[in-house]
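One protein chain is absent from this view; the other protein chains keep their places.
Chain lettering (A, B and C) follows the sequence in which the chains are written, and residue indices restart at 1 in each chain.
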Amino acid sequence: MTTEVHHAEPGIFRKYFFSTDHKMIAMQYLFTGMAMALIGGFFAYVFRMQLGFPNQQVPGYGIVTPGRYNALVTMHGSIMIFWVAMPVLIAAFGNFLIPLMVGCDDMAFPRINRLSYQIFLLSALVLLASFLVKGGPFGGAWTAYPPLSAVGAYNLTPIGATLWLLAVALEFIAFLLGGINFTVTTMNSRAPGMKMYDIPLVVWMIVLASIIFMCSAGPLIAGAVMLLFDQTMSTGFYDPTRGGDPLLWQHLFWFFGHPEVYVVLLPAMGIVAEVVAVFARKKVFGYKTVLYTTWAVGFLSFVVWAHHQFVAGIDPRMANIFSITTLLISVPITEMVFLYIATLYGGSIHLDTPMLWALAFIAEFMIGGVTGIFLGSSGTDIYLHDTYFVIAHFHYTFVPIAIIAVYAGITFWYPKMFGRMLNETLGKIHFWGTVIPFNVIFIPLFITGTAGDQRRVYSYAQFAEQSRPALQHLRTTSTVALLVMLAFQFVFLFNFFRSVRSGTSAGANPWRSTTLEWTVPSPPPHGNFAEMPTVYRGPYEYGLPGRADDFLPQNVPD
Amino acid sequence: MSASAKPIANTRSGTGIPTARLITWWVIASEIVIFGGLLASYIMHRIGHPEWAESASHTLTWAGALNTFVLLTSSLCAVLAHKAADAHDGPKAAKLLRLTALGGLIFLCIKGYEWTLDIREGFVLSSGGFWSFYYTLAGLHGLHVLAGMIIMLIVAADAAKNQELQRVECIGLYWHFVDIVWIFLFPLLYIAR
Amino acid sequence: MLERYSTAASTYAHWIDYQFLLIAVLVGFWLIVAEAVMFWLIFKFRAKDGRPTQYITGEEKQYTKWITIPHVLVILCDLVIIVPAIMVWYNIKQVMPAADETVRVIAQQWAWSFQQAGPDGVMDTADDVRTVGELHVKVNSTYHFELMSRDVVHSFAIPAFRLKQDALPGRTITGWFRPNRVGTYDIQCTQMCGLGHGLMAGRIIVETPQAHAAWLMHNSSPAVAGQQAIPALPTDASSTMAEVRR
Partner (left out) sequence: MTTEAHVQHPNYVKIWAILVALLIVSLIGSMSHIRAVLLIAAFGVAVVKAYLVAKNFMHVNVEKRWVPYLLIVCLLFIFIFFAGVSPDVMKHSGLHWTNPSADQPAQPGAAAKHE
């Protein structure tokens, strides 16, 4: 029997570093992700300071030279996507939630699960190592277009470029292993009685995200091998003078890069669905429709990639096709957001911190969504491509995804993770201190973008039109707002670590929720369930008419 | 390793497919896109560069053909091992798996010999587009053969003790996939002119 | 709308500005509606004692129509957006109006160099005018540009013209613009191209035909052309480079 092997209490080292328990691995991913987020946030601070207050000593860093600036923006992008959004949204929440929510004791393949984290940790270390090598870290933007990324003579960071590529490749392998494990667990290891449409949305979305990642990352892994050979073995895969083609990498990259957006979006959408349902005490409006739209988004995300390349030298006729598919993908996404808003109708909404985050996600993500239309329609993209408008747009999608939804998830499942409640007051302070400055950071950037500020430029001194004082004021505003936002994150960290010890004890089901993870003690023991649950109904049975209690857990017989 | 350490999650089968085989299918699916991406890149370059046919004519077709034969035969051993495993005859399955691994070894030896000849003629990874793809594709495939052999020997060791017999089929599936990849690499790299 | 933030100095700048305005109006409307509905619902259905939540699965007709109808309208707006979007793209990137002049644009780390026909009006002759970081063009005449790159991917962008096109090594990409406003405007590189990406600035000077003719005359004499032979880096950039590398 399973519990037998777990009884022997392992030593600290085995317990915290070589555990195969999905909850421990989830914590490892979560804390690694948070650590990387601090690094990525620090980089944002440094280069925003350079943009807000050009060519001055940045406290805690020093002068930002062009080379360092390029490295900072490159690393900020890579870290925030690959080492923060992915590990926290997919790996941390996936590992913690999937076995608990589908009602089994662990992942189907715990040792593969542990391996995936260890490879991920290695990838993070390889990336950080590139800060110590000669020439410094890679500075060719997170898209790493060759020949710049392929030829040391061009990027001047030959070792850093190779390390960056290795780190990304390792990270992909880690998430392939993890994602396949999630998929198999959800497909095969569900509690008896849990049918396809009884699976909570967040599990659905994490699994679909893993599958999308699996299908889109493959070609880029192949492309990474080719780029690695270009860098180290002087092959010519991307060298136009030797039968190669630099555009091939751009296609390989964006064929992965666009689905990647949905890889991180879907788990966030799932988290928000759970939180909204619980705090509106409402069934998610049109559970099945949400799923169908998700599948549609998943498939369409594979046919839009070249809208990142409208002016990149692709044949202009292709742009029309990709412009249409891009507008097409806005259809299911709109539907999904509408359904989330409709879920609020007829509920009784409790504005606890998790709910605030979830609602903020919807409100802010809509802005990110509609600004995407400007870039998806090829005509206007000619002007807006690679300007700060793009930056503002995708931060209005990625910050809600990787910051706001993650906070919704953490504040919501924190009681389950650590058995104690977070402090509500501090939580609300942190919420307003994050969401308001976030808008003040990026709304000015929409304007500088429409005014023609191009990306990845360390100083606009060279550009007469861009160095107008009016624009510089906007940049400074944005920088100051960033400082405020970063400052408020320490409120969260304080709240987080203080409550682990001194928070009020949570009990099994503090939010009076229906899904299976709330039927076990907090934090859940090894093997999760004392006896394995059976599922009798869907995940969102709130406000059932004619019942004393306003919620009916999945595992309670009628 | 012992079966008792398995979580309940591993023993359930919501889809009717055992977890081991299910994960194998997903691994194969993810491999399809990896090889697919590389092959697609190669094919579109190859069609765009008819002059690569000249380089292609230097490849040793007989070696490729021999390797195809070796892999097909090893695939036969793998599937016979699966049959034996279904009959709960662990030792026989193990013997056949070791034969399969031997096939992989022969494949790699032939490839090594072939590459030595190529390199002697001065065709290396960096001597032109075709050769870059030639070595990259065959190399990636060779790595899969190597990995398959190692896993296969581990599985065989268990199977000999009549343990984890379900793994025999899974490693077989993977091996057949590697075989299929080669079935396409052979005409693409050796025959097409 | 865009013109409030960035001057429009080419014929197709206005097409893009109108497209931008159209999208802004449509999506702006829907954004406001959606946000308003959401916040109204949050307020209307805030938790009150003694008010039970309604049990709605989201499959009932009378509720789903409130999703379906606006959603159909959104799709219509998508169509209203996509058609002109493609027309604008088509007219800028696919159609090529006949050229009055041709200019060759060569990108390299980290400078723009330009080659245009001298007074004889023929490219690749002794009197061609080669300039670095500065492109002189005639107002109200259609220019074709041949864009190429010496090393890495660059992007040739003139915000005032609403012009942007990546330069790929190995490829020659042709495009066009028709300046309709005298003045001096920025040329940017908008594709990360290495250490000096932030310094890869150029200027485009739109002049009256007379001024342009005079400029051509003055610069096409071989001596001057010799002086202006392309240096590895523009001086301002190279000096900064040196200080950066230190």
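The definition used in the following text is that a residue touches a chain if its C-beta (ideal position, glycine included) is under 8 Å from a C-beta of that chain, and two chains touch if they have at least 3 such contacts.
Computed from a predicted model, the values in this text were never measured in an experiment.
Considering the complete complex, the chain that is not shown touches A, B, C.
The omitted chain makes contact with just one of the residues A:A35, A:I63, A:L125 or A:M318: A:M318. The hidden chain makes contact, of the residues C:T68, C:Q94 or C:T125, with C:Q94.
The chain omitted from view is touched by exactly one of A:F42, A:Y61, A:F302 or A:Y536, namely A:F302. Think of the hidden chain as still there; on chain C it touches residues 93-94, 96, 169-175. Residues 151-153, 215-216, 219, 234, 236, 239-243, 245, 247-248, 251, 255, 302-303, 305-306, 313-318, 322 of chain A touch the missing chain (whole complex, contact as defined above).
Across the interface with the omitted chain, chain B contributes residues 11, 15-18, 20-21, 25, 28-30, 32-33, 36-37, 39-41, 43-45, 47-49, 51, 61, 65, 68-69, 72-73, 75-76, 78-80, 83, 85-88, 126-129, 165-166, 169, 172-173, 176-177, 179-180, 183-184, 186-187, 190-193.
Methods note: only the chains that are shown with their structure count from here on.
Put simply, the chain farthest from chain C by mean CA position is B. Per-chain CA centroids place chain A at a distance of 30 Å from chain C. Each chain gets a centre from the mean of its Cα atoms; for chain B and chain C, those two points are 48 Å apart. In chain C, no residue touches at least two other chains. Residue positions of chain B touching 2 or more other chains: there are none.
Only residues 65-67, 69-70, 139-141, 143, 145-148, 151, 154-156, 240-241, 245-247, 280-289, 310-313, 316-317, 319-320, 323-324, 327-328, 330-331, 334-335, 337-339, 341-351, 359, 362-363, 366-367, 370-371, 373-374, 377-380, 382-383, 385-387, 447, 450-452, 454-459, 462-466, 542-545, 550 of chain A touch chain C when the two sit together in their complex. Across the interface of their complex, chain B is touched by residues 1-2, 4-5, 99, 104-110, 112, 176, 180-181, 183-185, 187-190, 214-223, 225-226, 229, 233-237, 242-245, 248, 252, 527, 532 of chain A.
Per the touch definition, chain B reaches chain A in the complex via residues 4-10, 12-15, 17-19, 22-23, 26-27, 29-38, 40-41, 45, 49, 52, 125-126, 128-129, 132, 136, 140.
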